[in-house]
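Only one protein chain is missing; all other protein chains are in place.
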Amino acid sequence: MDHQSASSEVTFEHHISDAEFKQRVKKTTILLSVITVIELGIGLLLYAWPGASYLVVLMFKGAVCILTLAKAYYIVSVFMHLGDEIRNMIMTIVVPLLLFIWFIAAFIIDGNSYKNLRNTYDLHFKETTTPVHGHHGSPHQEEPAATPEPGKQ
Amino acid sequence: MSEALHIHPESTVVGHHDDHNGHGHHHQSFVSKYVFSMDHKTIGKQFLITGIVWAVIGGLFSVLFRLQLGFPGQEFPILETFFGERAAGGLIKPEFYYSLVTMHGTVLVFFVLTAGLSGTFANFLIPLQIGARDMASPFLNMLSYWFFFLASVIMLSSLFVQTGPASGGWTMYPPLSALGQAGDGSKIGTDLWLISMALFIVSSLLGGLNYISTILNMRTKGMSMTRLPLPIWALFFTAVLGVLSFPVLLSGAILLLFDRNLGTSFFLSDIVINGEVLPNEGGSAILYQHLFWFLGHPEVYIILLPAMGMVSEIMSVNSRKPIFGYMAMLGSMFAIAILAFLVWAHHMFVTGLNPFLGSVFVLLTLLIAVPSAIKVFNWLTTLWRGNIRFTVGMLFAIGFVSLFISGGLTGIFLGNSTIDIHLHDTMFVVAHFHIVMGVASMFGMFAGIYHWFPKMYGRYMNATLGYIHFWVTIIGAYLIFWPMHYQGLAGIPRRYLDKSGWHSFNQFGDLDKMITVVTIVVFAVQLMFIFNFFYSIFKGRKVTSSNPWGATTLEWTTPINPGHGNWPGEIPEVHRWPYDYGKDGREYIPQTEPVGSNESKH
Partner (left out) sequence: MSTPATVHQTKWWSGGKSPFNLEYGKLMMWYFLMSDAFTFGAFLISYGTIRFSQNFWPDPNVVFSAFPGAGHTQLPLAFVSVMTFILIISSVTMVMAVHAGHKGDKKGVIKWLVWTIIGGLAFLGCQAWEWHHMITGAYPTLIDGKIELIGQTMAANPWGEVATAADVTKALSNSSVETLAALAHQTGATESHSQLLGMSAEELIAKINTAELHVREKGPVAFGGYFFGITGFHGFHVFSGVIINIVMLIMTQKNVFQNRGHYLMIEKAGLYWHFVDLVWVFVFLCFYLI
């Protein structure tokens, strides 16, 4: 690789051999595909298993979220080459993303609280929107939904 | 595309440095030098002058609605002359009043104190103080201004549409802002407001990305991060706040536009308006408030941080003393920047926000008092036993600290959700945020203008007019806003057109008259400042030394009127931190001077 440095800001260039590169891309592509297939499998499993308890559903959905984060990690780290940058650079990208934790938590908690408030004080809302036949609205499901369950809908 | 336009610091020096000294510019046309200029200094001045125009408009609006508040029912025929139908019979119509309040907030917060303040000084100071020829991407920098200009044109045009500009408050809460039936201001005016804000966000994003990458990548040799002058740090955090929070407002604005024009129900539910039942259901108006304040709160610090940074610098220069606690200043700014993102829902304690969640927001909000107090103590100790020169800029910097303390203390009241239930949406809130964020930031901006005017235009501003400006403004600001605290504690709501219907509020009639009169006086003095500003550009006393304030930072090593590229020869190298004042018997030591072998440590 014989190209010159593009800019005086850059101190050194990354170098990687063709074979190693192809190997890495291939591995990542396969990984991403496999994870996607597993995610779909979980989605279909929950579809085919309408009687699954609230906790089991939550667990599987949590697993899907973690798998998605893994996918995001591979895309950013390998495809976007963030993994090859120097450590401080990685940190400036990763650390601000931590804001999402409170961003998501506060919004969702307040959304959930809004639902509970309306179920308590707005009977019309409660009666017209609470599912009678089941959470998925699927015809097979018979279990009654007495209390609103966050996270599952 | 921007690649080709980028001036590489080193190649410039080696290859074609002749193009970049002050004399290399005789080929430039008027348009490329003053209009579509890519020189960061010109762009900064463009932001400043556009900001001044907006400040006059936004300030005038406040005078108009103060007339209504101070003299309800009194006819001012001149209003009808200028505003026709909207002030028929010389009385401000309710819809017009709400437009005035809304546009005053929008204009001052976004167009004056965001674009006019951080846009001006980020552009002007960053390359000069870090030792760069220009921004990382001068082209995107130019685009940033022109997006702002476009946003300005659209916002301005909304003042002239038949149904009037947006009138849902500067926060644009739905459903009021989402439904055209809700009032004239919620018709086309609100669409224009949202489009203008979207363009404004693009502008601030282009600017912010540029500021961040310039500060990171373009520092001259030896200018490590801990040798950066404090304004640069402040502008850096400001840019980070903007880059991470403005997009959230963009999302909110897009969803609101959809609700208005495409029949979606993001923020709308269960609404009956003028007897008509709307089909929207399932949306949440509180969601909009969350989205708005996720930007809205960092926005407060976007406004305030540049002022803080400039005040630190001006204070150190004019006290002839090193800034007290440089690292503590950095740390507290960093803490403020982080906390700014975590506290947004303290604007929403009375929306029906989950009280438990609210208590977490109370805790995080009150934590901001810690870094704020650190900063205040550092400013005071910088002044302590200093060799103070009371220049106009210095006075405004001291005024900033005074206002920041007064306004910050009432923030502690409002940050407590229980007290906020009583004080929410009263004049107390108006007093609080005007002092701590509005007037304080204006003071930071004035301080910056008076201090860096010699660098901008090679002339001084008239000091006598400056002193009058300062004293009238600070006394006026306290006279206007201090009484509002009492009004608020007594329960007077903000944004109300006329409160004469309440007997309990009648005792405040004379107070309101006084506030209005002072407002007019203060506004007039600002016009005098603007006269001073423009007069001094052309007729001010000329600067004779390249370092008129005896400051250490790099901008004073450039020629009096630097050309595009800032330094005629090589960019100077930096050897020390920017606050070596009164050291080893010397009044000041520039950053460019190598550390001597027998020099004492600071």
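As written, the chains take the letters A and B, and residue 1 is the first residue of each chain.
Methods note: a contact is a pair of C-beta atoms (placed from the backbone, for glycine too) under 8 Å apart; a residue touches a chain by one contact, two chains touch by 3 or more.
The model shown is predicted, which means the values in this text are computed figures rather than measured ones.
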Return the single residue from B:Gly263, B:Pro355, B:Pro559 or B:Gly596 that touches the missing chain.
-> B:Gly263
Which one, B:Phe111, B:Phe294 or B:Trp379, makes contact with the chain that was left out?
-> B:Phe294
From the list B:Ser137, B:Ser332 or B:Thr426, which touches the chain that is not on show?
-> B:Ser137
Contact set of chain B toward the excluded chain (per top definition) = 2-3, 6, 9-10, 131, 136-137, 140, 205, 208-210, 212-214, 216-225, 227, 243-248, 250-252, 254-255, 258, 262-266, 279-284, 287, 290-291, 294, 574
Using the touch rule from the top, list residues of chain A that touch the missing partner.
-> 1-4, 6-12, 14-16, 20-21, 25, 29, 32-33, 36, 39-40, 42-44, 46-47, 61, 64-65, 68, 71-72, 75-76, 78-80, 84-86, 88-89, 92-93, 96-97, 100, 103-104, 107-108, 110-112, 114-115, 118-119, 125-126, 129-139, 148, 150-151, 153
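Definition applied: only the chains that are shown with their structure count from here on.
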Intercentroid distance (Cα basis), chain B paired with chain A, Å = 37
Which residues, counting only chain A, touch chain B once they are in their complex?
-> 7-9, 96, 99, 102-103, 106-107, 109-111, 113-114, 117
The residues of chain B that touch chain A in their complex are 8-11, 217-218, 240, 244, 284, 286-287, 290, 294, 341-342, 345, 352-354, 357, 360-361
